[in-house]
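Excluded from the complex is one protein chain; the other protein chains are retained at their positions.
Showing chain A:
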């Protein structure tokens, strides 16, 4: 169980994305974990074949608990050589991999056999077939992609995924029904929503009932189909193959409530820790955005609606760039000292629909082109709301920005997210009277605030940081 955030002590396994016998590469997603704050994907830190899954779905285990055994090659399944170390990941692992893979010997060379192109060999590994045993039909007896696929199809007992309708999958996920355990009666034996409802009624005795809402179009609706707010409830959409012989039981509505409550508890604990241990100081500056907004409007005039910039993108970029010049706001305070970060991974506070918030990172935000930044921001927000963030995004922020301007808030003084040392807040970008050189005019402006850790910096450096943001915003074309 990797540490997916500085404050994470245990995690609940909600979905396996691999099964024994699967070939995984470094970086492949292998499981989905519920951290109380959000649901996140876990990636593998080593390459090999999944030999055994050690933690069942629904189990909550402390950080550092081995989740699975990964061995070197298909031939060695059953003889584990690399097991995740049981050591609890220290808090400072937040900036790096939370688990150190055990040393494993170099992969042996490919089996002697017909020629095979690397992508095809990879496919064969992924599908768990030995390319050396495939008869090649390509040039000079080379093994082709089609040969691999034939070999997989010919392999006995490759049940793989369950045929099921999208609606059935949606309902099964909501009800915690394991699809592979449901007998399908739909087209070509696919599992339909009626099958899931029958299974739910049969299994639970008194099935979980959602809000009383008729299910039009469904024969014998023993179980009303709720609105299934998948994204709202944060429940993971079942994308990978279903986990073998493990069904999550539970009442969806109470589970959703429990999730919101536990998220609230986690935020409460973290913020309490922040306020108890970090001596905050606060600064604010009202920044003139006449140039920045004017430049943005000129740029947007030549763009389709979907490609237009919004002021947030400029503000985020300026906040990230300024952190380069004032390193005291960018990094982590842990083990009694401050570690500045060379990279600027900008955390962005995202409010979740069901309540609560997360602050995942836009990596290297200071180096991103404005359009790329916009795109990543959009992607991050939608995945955060769907509960599909990745570990690094949750653990990596070196500085967090909160932007409540959309809600009409004039200014926001954030609470620092430990172990970070600063939080930048932006209020509403609005027109306001502006006095300059003895004249009064109307300009766009924004109130930017800084909450910073007095153990690391003073008002002078904090003020310098805000001033730098302001300077950068006066030359938007260089952002």
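The rule we apply is simple: a contact is a pair of C-beta atoms (placed from the backbone, for glycine too) under 8 Å apart; a residue touches a chain by one contact, two chains touch by 3 or more; residues count from 1.
Keep in mind that, in the parts below, contacts and distances are computed from a predicted model.
> Looking at what's absent rather than what's present, what does UniProt name the missing chain, "ABC transporter ATP-binding protein", "Hydrogenase large subunit", "ABC-2 type transport system permease protein" or "Pyruvate dehydrogenase E1 component beta subunit"?
Looking only at the record, the undisplayed chain corresponds to "Pyruvate dehydrogenase E1 component beta subunit".
> Of A:3, A:72 or A:165, which sits in contact with the chain we cannot see?
Counting the whole complex, the residue in contact with the absent chain is A:165.
> Quick one: say which of A:195, A:366 or A:393 touches the chain that got left out.
Hidden-chain contact among the options goes to A:195.
> Go through chain A and note every residue touching the omitted chain.
Chain A touches the chain not shown through residues 165-170, 185-190, 192-195, 216-219, 228, 230.
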